[in-house]
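Attaching a single structure in structure tokens format; questions to follow.
For this depiction, one protein chain was excluded, whereas all remaining protein chains were kept in their positions.
Now for chain A:
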Amino acid sequence: MMLKPFLAALMIASPALADALRGTGDLGLVVEREAGSLLVVDRSERAALGRIEGLGDLSHASLVYSPDERFAYVFGRDGGLTKVDILTRQVVRRVVQAGNSIGGAISDDGRLVAVANYEPGGVKVFDAETLELVADVPMGSKTVGIADAPGSRFVVATWDTGEVWILDHSADPAQPAVTTLEGIGANPYDALLTGDGRHYIVGLFGEKGLTQVDLWQDPPKVTRFLPDYGKDQPDLPVYKMPHLQGWTLADGLFALPAVGLHQLLWVDADGLAEIGRTELAGQPVFALARPDQREVWVNFAPPDNDKLQVVDVLTHEVLDTLTPGKGVLHMEFAPRGREVWLSVRDENRVEIRDTRTREVLGEIEARAPSGIFFTDRAHRTGL
């Protein structure tokens, strides 16, 4: 009979098959910015699986994931846009699309990848499959804070001209309908889109206060808020710009890193009124809500970048000050918040901590790690 050899072959083949097949839901990438490489990490194993090399200048690099969580699009400082396969750990495609880039986003249908460029200032949009150029939108300014809004839209702010641009690719990807909002404020340095895709919040470096754009309104409604923050005291030097991604709404509040003040600002998300401040150990860079939103975790600009502080969302008090090591550049929470992974740049390692006990659970060697990105980002708006 044919059946017996077939079954035998199947029995031999299946362990290999089980080995070869795997999901990507617990994988992630760690940017090794000086080496121009990415470390592929496995959250379940708390281990590195391998490395992807040859990505160019990864200063300030960030990345987004394809909807199937298999491919990542990496945005490098040298204008490089690189598509990598995290399963085979290979570069699939790479284009150098500008002289100097800051970040990017992927559309909600996964078909378009947009890159925000400093030089030449503007946004270029690429086909996610082929990395062929689909649309080029010059903006005459350095661009910051690009985010993906629902309906094949991208939203970005302009550093030099203080505008917000909305590109709507839904009708014709190659000819986006462009909405330009002027007078957003002086020198937007970063922005964030809330998880529902409604509110785009712009941080300003050139003046006090922030600006919110309500994308549900037509035309989008622009509101300035916290116009006085910081005016009552001298500014402290800012040795690293805060990042606004991850200003997650926690308990109806925004927890915002102040600029030029060693404070976390608590803002009521409905009325946009300040309701409190928390004194911190330094200039905050990231203020990230733990996924359950019970705590906000904060890291700092030099010279305080060896520390982390954990702040209680209900009381606004600092619960813990941790000292993971020199150059804590980034924090990434496991999707349900149980663990946090920290890049400790100057100690060439990623540290994994339990978010409740704060205990160190593991450590992974990495070359001067910066950003850490888990694949669950594929399914979150505005990252």
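Operating definition for what follows: a contact is a pair of C-beta atoms (placed from the backbone, for glycine too) under 8 Å apart; a residue touches a chain by one contact, two chains touch by 3 or more; residues count from 1.
The rule we apply is simple: contacts and distances are computed from a predicted model.
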Hidden chain of the complex, named as in its UniProt record, picked from "RNA polymerase sigma-70 factor (ECF subfamily)", "Carbohydrate ABC transporter membrane protein 2, CUT1 family", "Pyruvate dehydrogenase E1 component subunit alpha" or "Cytochrome c55X": "Cytochrome c55X"
Can you work out which residue in A:Met241, A:Ala269 or A:Val318 touches the chain that's missing from view? A:Met241
Where A:Asn100, A:Gln293 or A:Thr381 are the choices, the one touching the absent chain is A:Asn100
Across A:Phe75, A:Phe126 or A:Tyr189, the one contacting the chain not displayed is A:Tyr189
Residues from chain A at the interface with the omitted partner, ascending: 33-34, 57-60, 77-78, 100, 102, 118-119, 142, 144, 159, 187, 189, 205, 237-241, 302-303, 327, 345-346
